[in-house]
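With one protein chain removed, the remaining protein chains of the complex are shown where they sit.
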Amino acid sequence: MLKGKKSLKLALASITAAALAGAALTGCAPANAGGTLTYLTNSEAWTHADPQRNYTGMHIAWFGSYMHRTLTAYDRAEGAAGSAVVPDLATDTGRASNENKTWEFTLRDGSTFEDGTPITCEDVKYGVSRTFATDVITDGPTYAIGMLDIPTAEDGTSVYKGPYATENNDTAAFDKAVTCSEDHKTITFNLKRSVGDFNYTVTYLSFSPVPKAKDDGDQYDMHPVSSGPYKIKSYKANDSMVLVRNDKWKADSDPLRKDRAFPDKIVVKFGVAEEVRDQTMLADKDKTAVSLDALLPTNLSAVFDDKGEVLAKFKGRAINVYDPYVRYAAVNVAKLNCLPVRQAIYYAKDFQGLITLAGGQAFNGDPADGVIKPLMGLDYAETGYATKDADWKPEGNVEKAKALMEQAKTECPELHARATDPKRGIVYDIADTETNKKGSAIWIESLAKAGITIKFNFIEPGKYYSVVLDPTKQGDLSAAGWAPDWANASTVIPELFTQEGGFPMSQNWTDPAYAEFKKRSDANLSEPDRTKQGKEWAALNKYAMDNMWIIPGTFSKTQEIWGSKIGGAFFWEPQGALSFGDLYLKK
Amino acid sequence: MLVVIFAPVIYSLLGIDPEARDMSALDGRGEVAGEWNGISAKHPLGVIPGIGYDLLARMLFGARVSFLIALASTVITVFIGLVMGVVGGYFRGRVDSVLGRFTDFLLAFPTFFMILALSAPTVERIEKSGWADGNQARILYLILIFAIFGWPYLSRIIRAQVISIRERDFVLSAQALGTSNLRILIKEIMPNVWTPIIIYVSLSLPGYLTAEAVFSYLGIGVQPPMPTLGTIIADSTKYMMNNPTFFFIPSLTLILLVLTFNLLGDALRDALDPKSEN
Partner (left out) sequence: MNGLLAYIGRRLGITLLILLAVSFTVYVIFSLLPYDPASLTCGKSCNDPGIIEANRVRLGYDKPFWEQYWIFIVGLFAGRTFGEGQAEIFCAAPSFGYSFLQHSCVTDLIGDALPVTIYLAVGALVLWLIVGVGLGVIAARYRGKIWDTLSTAFVLVGTSLPTFLTGLVLIVFLVIKVDWSPFPAGGYTAPDEDFGGWLLSMILPWITLAFAYSAIYTRFVRSQILEISTEDYIRTAKAKGLGERTVLFKHTMRAALAPIVTMAGLDFAGLLGGAILTEAVFNLPGMGRLSLNAVMDIDLPVIVATTILAAAIVVVINMILDIVYAFLDPRVRV
């Protein structure tokens, strides 16, 4: 599930094969060890460093590689192999029983926090409990709340309110749902319903251990305790973060990172002006630096050719790949309650102009025909929209859009009147960025040709999702991006299009077509046959498109660049980010 | 400035249109096709990368908005500053000390920062009140806030000037003759404060032009798609290396404009202020 426009992840491989990582035999330091690795970013600070509050794929990849260990983790491998789950803190990838409602993990010997205290079942349990303190530990994924077998109160919230609350808090219910063995080695999760891939869920950092004694609530975000090979030496927003080796970390207790903890020091420089960041990378000014952000569209041509291939000069230090995201405009169906108007917007939109502004199709991605990316394999099937739609034109089909608006005039005169009134019009929520602001002109112009007025509501990027996820504040259309949490569209279709979903920006439960959709979606969640389930997700994807619950955008791409002295870089597909933990400095 | 006022005439003369996007001037990834930002007969200064607007047409359009902001702010600043300064300087005593404390109080605020901090909420307020919408509200905000934090400086200058004038013989004799205060203010005092005002205007106009550019660079103030000199410059900084022609044209234009006003201001000062040139 996704809460930032750049987040989340996808796993493409078939899920079942959870390869056991072979325990490494040698104990010596990796061959390429040493040096200082530098990251540059325009962000002022990490959104969160607290494991329970980290949600976006890039952040999970970064902190997961260096600091926060989880029971299981994605394998560090290029391509589809990276989506396999391997044991991390646990000795295996979990043992399920009771129809996948009970999951058991046993902790490895020898893993410790940065102060040398051993990591016990109670620490993992305490970490999980923090997820429930939704008033302090904000922004993190809430899988634990949704899945653990803890009753809900009348108002729909959990009866357990996390470790900080002192009143009306049913701690016993939590203690029943998560239990520890007497030797403090084995943790058992009791779930509400069958979750066949719970061992993927626990790859989230929200299942990381936290030492209770060091937890100080909100402030823990500035000084989380490490369980991995590096620990924080200093962290200042607007300035930098410095990680140094965690001398209490025992390589033998961590087969996943054992041969990978290369640099001696890791520095993140925050707040680097975008142009300065890009030019530093382009000129290879700092050869041991990696950019945490995507290149500005204006600088792409310096690195890639017209087709999106890396230029010879940058061979081996840049990539241009599909990220896990689908970008689209969520339609607020409660407000745009008229199918022809929604379709008119879809046809009138100047896709070509918008994609050119963002750097062209080779860099920004292909026209999307739904919310499921072709990379999803089993769950994807063409929906017949975008390039497969004879009436759809990249530069916008004004005639078709006009005809649909004509139809809307009789079908829904009220909305038609608003959409065509230059004073009122349709409101589009979008994050306040330079490219978006420039692009608004293209939207306004192309929709105006079909007689539709569109107004823009630019929202501070940091506040964007808090505004549009509030049904009372959301406009008619809202820009959004989503990537599946793992390789099953159960983390896409119900999340986006059902009222209980984590990202229900379409507000489509007022649509007459919703009841049927909801029934099929619910039924499909517990469908045991994965192939059949995939077919149904694809069908529901088309169902959503037929009702135009989103205006599709792109199957997006991303570009990454790093310095010439950096080795070990590849695109880590499940997290949609660079393989941070594999980077080393070339000698 | 004339060029700016007659922008529509220039559009038709040169056959350029600030609203037309010429996609043929761009390649598939939004870069300007051709060297030197695609300068040609069709686009005298080339086009804006990514979106394909004619640069000259957009800059003329944008300069009109920028000038509107600068001029309106200056007019309001001068009006408030003049009234406050003259009243304070002429009546002295209680009125003057109240006004004086009030200007002290206003001057204590970090202007630059207050403009930033108040921007989003005030614009929201203006929009909710229904006076203006979107960019109109932002323009209104800039004009008002520039004026609110600008007038104390002028009022101090004028007050000082008025104090020195009111002790002069011709004012004293008018008072002795029983002429009304209002009449003295209009007939005797006002003609003597024009010099500092004209000099102030020649300095504040370019000041406000630059301020608009600065706030646009910081993402406050007028928002694209409406162009101003500031928004075009903010956009152009992204192209510093990739398309230096596009980077330098709007910045140089702003610098030249400001330079012109500064030179004008110096000339006026030399001409009007007898002390500076002796």
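Lettered A and B in written order, each chain numbered from 1.
By our rule, a residue touches a chain if its C-beta (ideal position, glycine included) is under 8 Å from a C-beta of that chain, and two chains touch if they have at least 3 such contacts.
The shown structure was predicted, so the numbers you read here are calculated from the model rather than taken from an experiment.
Annotation: of B:L14, B:V95, B:A120 or B:I157, B:A120 touches the absent chain (contact as defined above).
For the chain missing from the display, the contacting residue among A:D123, A:D215, A:D323 or A:D485 is A:D215, taking the whole complex into account. Against the chain not displayed here, chain A makes contact via residues 3-4, 44-45, 53, 133-136, 138-139, 155, 157, 163-166, 212, 215-222, 236-240, 269, 271-273, 275-276, 279-280, 283, 285, 460, 462-466, 469-470. Think of the hidden chain as still there; on chain B it touches residues 101, 104-105, 107-110, 112-114, 116-121, 124-125, 128, 206, 210, 213-214, 217-219, 233, 237, 240-241, 251, 254-255, 258-259, 262-263, 266, 275-276, 278.
One rule holds for everything that comes next: only the chains that are shown with their structure count from here on.
Look at where the CA atoms of chain A average out and do the same for chain B: the two points lie 45 Å apart. Per the touch definition, chain A reaches chain B in the complex via residues 274-275, 279, 282, 296-302, 306, 352-353, 356-363, 432, 434, 437-438, 440-442, 444-445, 455-456, 458, 460.
Considering their complex, residues 19, 21, 23, 26-31, 49-51, 120, 134, 219, 223-225, 234-235, 237-243 of chain B touch chain A.
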